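Shown here: the complex without one of its protein chains, the others still in place.
A and B label the chains in the order they appear, each numbered from 1.
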Amino acid sequence: MTTLQLKNIVKRYKSQTVLDDLTLDVADGERLVLFGPSGAGKTVLLRLVAGVIEPDEGRVLIGGEDMTDVDAEHRGVGMAFQNFALFPHMSAFDNIASPLTATRSSKEKIAAGVQKVAKLLKIDHVLTHHPKALSNGQKQRTALARALVGSPPLLLLDDPLRNVDAKLRFEMRLELPRLLAAQGATVVYVTQDYKEAMALGDRIAVMAAGRIRQVGTPQEIYNAPADIEIARLFGDPTINLLDVVPQRSGEGVFVELSNVRVRLADYDADVAGKECVLGLRPEAISFADAVAPGAIPVTVEAETPLNEKTVTLALTARGREILVSRPAGTPGPVAGPAHIAVNGTQAFLFDKTSGALLPRADLAAKRSGEAA
Amino acid sequence: MASTETLRRPASGFRISRKMLPYVLSLPALLVCIGILIPFFTAVIYSFQRYRLSQPWSRQFNWGENYLNFFTDPAFWNTLKVSLLYAGITVTLELLLGLGIALLLQRRSTINNFISIMLLLPLMIAPALAALMWKLMTNPSFGILSYLASLIGLHDFRWASSPDTALLTVVLVDIWVYTPFIMILLLAGLRSLPTQPFEAAALDGVPRSFVFFRITLPMLTPYILTATLFRLLDSIQQFDIIYAMTQGGPGNTLTVFQVEAYLNFFQSTNVGRSAALLIILWAITYTLSNVFIKNWLRLRERARGEA
Partner (left out) sequence: METMSPLERVLRGLALTLVVVFFMFPIFWIFLMSFQTNETILAIPPSIVFSPTLSNYAALITGKLQTAAGTLDIAFMRNLGNSIFLSVASVAVALVLGVPAAYAFARHKFKGSEDIAFTLLSFRFAPPLLVLLPLTQYFQWLGLSNTYFGLIWVYQLICLPLILWIVRGYFEDISADVEYAYRIAGHSWFATFRKIALPLAGPGIAAAGLLAFIFAWNNFVFALVLASADKQPVTVGALAFVTSSGIQYGQIAAAIVLSVTPTLALALYAQRYLVEGLSLGAVKG
């Protein structure tokens, strides 16, 4: 186990700034997920930590030691690549053994080490195969085994599940946390899949355009996305975003949706009159009786059953599209006019110009104990 | 668990820094090439000198005189004319022939692949030796080609030894050696073309001449350009075939740039004029190669993308 600190990292390619004054701390034994859309600079950042590319500015500290000018082979990190990057001319055994051969261990020690990690990853039967003869899943496990075999204190995993099929990805998502916990290493895990990020991360660092936009536990990020962009990236189906101008009344702050008032109990009066974007997770909306208080008339357009929930696309009276999610198997309208109710306590307000989340009053107290 | 301390070697001792590494790796190759660049600059200096090996005492800078003299020098104009004529004729004929053969061999089949490999052989023969082969075949007393010429009524056809047919003969050898070059480049190009446009055209019953001129040729253009420029660069500098066949003769029939420069240097020992000739040739090839490299780079990028 070790710590990782990145201080004011800048990386440019030609005129393009790929990493822009990036600072990040990863604690000892922590599993940090770097999450962001492609092109955010996640892979570049990982390679920079591994030492195969150099930052233009800033320092990389591993275990408190400045490693910025240290070559990759002396940093003692393990890394798994998105495209596996197996050595095509070596057997799976030699691939996995490569971090051990570098330390000049004895043949027996190497063989034992490889066997152990191969058994753990269930690839001990294909060790003699060359990468060409391995299935995609086996390749991925070989790449993972190669990263793990040397028990590196710092493990970098670059979207290792991206190039495997859905079934395998699901399996590995369940298996990985146990595996990583057994390693006891500090882990930086890159992914573009928010579910993976939520499932694997102790903390998640959200990256976009070469900057870290928010760092927090999965719950913090889901329940208080720092800006519209992050709110949109986290959540499936995507969050509903509606332009609103909050108003205030005697009871507190409210917004009007299709002339129906929705109270936002979490917000202070000072947001009133501001141009805002209202963020409503599909699960914060439910179908309601027409007579229920606060019911908003909509027209149901389409319904998509997902595994554990059903997502409905509805149009408001003003023609705005709204996604409504409900647990699968519960009844709901399939087409035609219906009404929805909005849970104002689960709504977010973002500043329309900056996109930043507007501060809620006493959020932590209210949210504690609630699941995502 | 291995700690970073044990893995990390001290930074002292023999270690090439990351920034220096590429320079260190390419330095030996560069040094060798610098040794070759020096004579190039020497040649530039020579070209501005009055310099005859037979009269070393009279060596002095005459600045542009060697070049200025060319304007009134019929031998120079002959050199320019023959060089351009040679390059023009060989490249045009080789392009037409090479394209024709590539089209004939376009479809992948055992026999076509076999023929295309066989046709490579002339290209792998040293041009100087190819010239000797043709010299044996055009020998007036026993050459098979002279015999064949006599069969169609061309008695005493003198091939390379007559000023009238010397150019034709060396062009023939050039075509024999280098047509396969254009052929294999265009064949590779043809075979890498996407098939959909052709299938669509065949379905629509588009006439084949239209397919050729409107689809095949435009798509093949980068390959044709690359092959042509490649050949043009070589052809305008042709030395081996001409020197081995006729040494520039008979008379000055075939004194192309490099042959003329060689003769100037070693026979008339006129170093200044020889160098000036080569600088002019270099200027021509440099211009051509700049056009060429641009086109070639595009093609290379595309080949990399497909790999």
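Operating definition for what follows: a contact is a pair of C-beta atoms (placed from the backbone, for glycine too) under 8 Å apart; a residue touches a chain by one contact, two chains touch by 3 or more.
None of these values were measured; they are calculated from a predicted model.
K.L.:
Pick out which of B:Pro39, B:Gly64 or B:Gly251 touches the chain that's been left out of the picture.
P.N.:
Of all options in B:Pro39, B:Gly64 or B:Gly251, contact with the hidden chain holds for B:Pro39.
K.L.:
Which candidate, A:Ala27, A:Leu61 or A:Ala85, sits in contact with the chain we can't see?
P.N.:
Checking the options A:Ala27, A:Leu61 or A:Ala85, the one contacting the hidden chain is A:Ala85.
K.L.:
Name, in rising order, the residues on chain B that touch the hidden chain in the full complex.
P.N.:
7, 19, 21-23, 25-26, 28-30, 32-33, 35-36, 38-40, 42-43, 46, 100-101, 104-107, 115, 117-130, 132-137, 139, 141-142, 144, 147, 176, 179-181, 184-185, 187-189, 192, 202, 223, 226, 230, 233, 237, 239-240, 243-244, 257-258, 261-262, 265, 271, 274-275, 278-279, 281-282, 285-286, 288-289, 292-293, 296, 299-300, 303-304, 306-307
K.L.:
Could you please point out the chain A residues that touch the chain left off the display?
P.N.:
Spelled out for chain A, the touching residues are 47, 50-52, 71-79, 81, 83, 85-89, 98-99, 102-103, 146, 150.
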